[in-house]
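Of the protein chains in this complex, all but one are displayed in their positions.
Showing chain A:
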Amino acid sequence: MKTYASWKYLLLIAALVFGVIYAAPNLYGDDPSVQISLENGDPIPADLGDKVAASLKNANLTPIGSRIENQQWVVRLDTEEQQLRAADELKQDLGREYVVALNLASKTPGWLRAIGARPMNLGLDLRGGVHFLLEVDIDDVRKKAVDRIVTDVPALLRKEDIRYTGRHEDGNTAVLDFADSEHLEAASAAISKEFNEYQLTTLPDAPLSLQIKLSDKEAKRIVDFAVQQNLTTLRNRVNQLGVAEPLVQRQGTNRIVVQLPGVQDTTRVKDLLGATATLEYRAVADGDAETAAATGVVPAGTQLFYHRDTHQPILLKREVIAGGDNLVDASSTVDQDGGPAVSVTLDSGAAKRMFAFTEKNVGKPMAVLFKERQVVTNYNAKGEPIREHREVEDVISVASIRGVFGKRFQTTGLSSKEAHDLALLLKAGALAAPVDIVEERTVGPSLGADNIRKGFTAAALGLALVACFMIFYYRVFGLFAVSALLLNLLLLVAVLSLLQATLTMPGIAGVVLHMGIAVDANVLIYERIREELRNGSKPHSAIEAGYDRAFLTIADANVTVLIGTVVLFALGAGPVKGFAITLAIGILTSQFTAIVGSRALAQLCFAKRQLKDVPIW
């Protein structure tokens, strides 16, 4: 029997070490913990540690650990009871700009984390939580855009004194009729100058009708804008929920996935997702806001609000200059001096009011008030749900008026992050496109725990059955096959953990099915060896021939299963993706372990021995 190349043994040992290291984090378990991050996503300030320590000391809590992990401050505690108390205390002491969430922090030691070893990601069906798929109503967004053409363009033509004889809407197009071609051309020139985002055409069979519609680029931009704006709003609201690892992500053109692990109260989540936001441009009133805040006495014609970030009290006049539905666009940009700025476009009605207001108030401050109407569900003593509406109103920007403006203006003097955030908030408060929930999957914690238990029972039993059968049927070689299968499972878990792939219930089913299929490679080899023996081959050459000849067949067979899994992955419906991933990775690792692994063991045992027969039956 030829000797087996020593690099193959080394490779196997390396694979074993890799598997043990990267699969290990799954064994350490979790600490109940409280996870703190800044709501606006900024890095954690240096003094947070002291604040947290003071707050915990007040509550008589001693954490096991309290430090920055993955850009978040994580406080680990002994018991879940302490975890809840700590979270309550920290929420109160740190205030609203921090998101305080309950979580389970892995006990994986630091040196393992440092090399990227983390426990597997459990899917919502295993850990419990909610999954929502939301759809932004693009038709509504497009319709609003066309409505705007129908109001803005005639207003412009009236201003320019160009007469048209009729107007109507035709699907995505607004149509204006003119008495003669001169008027039409004049109108066309005026419109192109003022609104370069419109596409103007005249049809040959209606030479005096001007067809106005959004350019494709603009239409796409508007849809993107609407989806982006909803994403921002949803992220902000989800942050308020205090969920440890929320996922809010765009999917396709107009869908948004929201996943909240560990959350069960879907009613509350739905209410929060369905909250409506708007904003108002208002004048800042003269008068002492600090006194008003302290005494509760507010001057006539004004209202008291607080700034979202600085928590400074601010008095605003009651009159609204422009509201959220007047906002046509808001984006972060750069001003003439190259500094960050937010550029805002208003519709014509609000532009007039803005013009009239700024004319009289140059040099005075103007504020943006962000209003959110949320539905909050509480449970009364009898456990019945009670829904209450709650208005959250914060000032998000105060700026002085530098000149007279109407339709378009800029807010300057911001840092680039401030400009970015303000633009997003303005978008969030403006013209929120309607969102529908098109899919919901909620898994309660008991079902999640059930699924894990059942999945592991099935996997363990499957493994035991296969192991017994293989050892009974193939003797020592069965033992080799089972060792290879164990190494294969170890590698599978290690790779899943390293890739941070999500393990789902179908994923576990994939692992179980895979165990049945993985031993097939060994069955092929061993049947081949038996066959060679029947044909009169010498023991050693039978073993070698078995491994060599079965190799291509195994590869062929595996490729076709892989094709199936790739297609399944592309189909990509949530948990099923998990199935495709585990099966695919399993096939790849088994190709290595079943062939190289079991062969190395066979070599170790038999290469140096004289054999009369192979102990394979």
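Just so we're on the same page, a residue touches a chain if its C-beta (ideal position, glycine included) is under 8 Å from a C-beta of that chain, and two chains touch if they have at least 3 such contacts; residues count from 1.
Quick note on the criterion: contacts and distances are computed from a predicted model.
The listed options are "Protein-export membrane protein SecF", "Glycine cleavage system H protein", "ABC transporter ATP-binding protein" or "Dihydroorotate dehydrogenase", and the UniProt record of the chain not shown names that protein "Protein-export membrane protein SecF". Within the set A:8, A:113, A:441 or A:540, the residue that contacts the chain not displayed is A:441. Of the candidate positions A:58, A:253, A:333 or A:553, contact with the hidden chain is made by A:553. Set against the missing chain, the residues A:93, A:309 or A:527 yield one that touches it, A:527.
Considering the complete assembly, chain A touches the hidden chain via residues 125, 133, 135, 264, 266-267, 270, 382-385, 436-444, 446-447, 450-451, 454-455, 457-459, 461-463, 465-466, 469-470, 473, 505-506, 508-510, 512-513, 515-517, 519-520, 523-524, 527, 530-531, 534, 552-553, 556-568, 570-571, 573, 575-576, 579-580, 583, 617.
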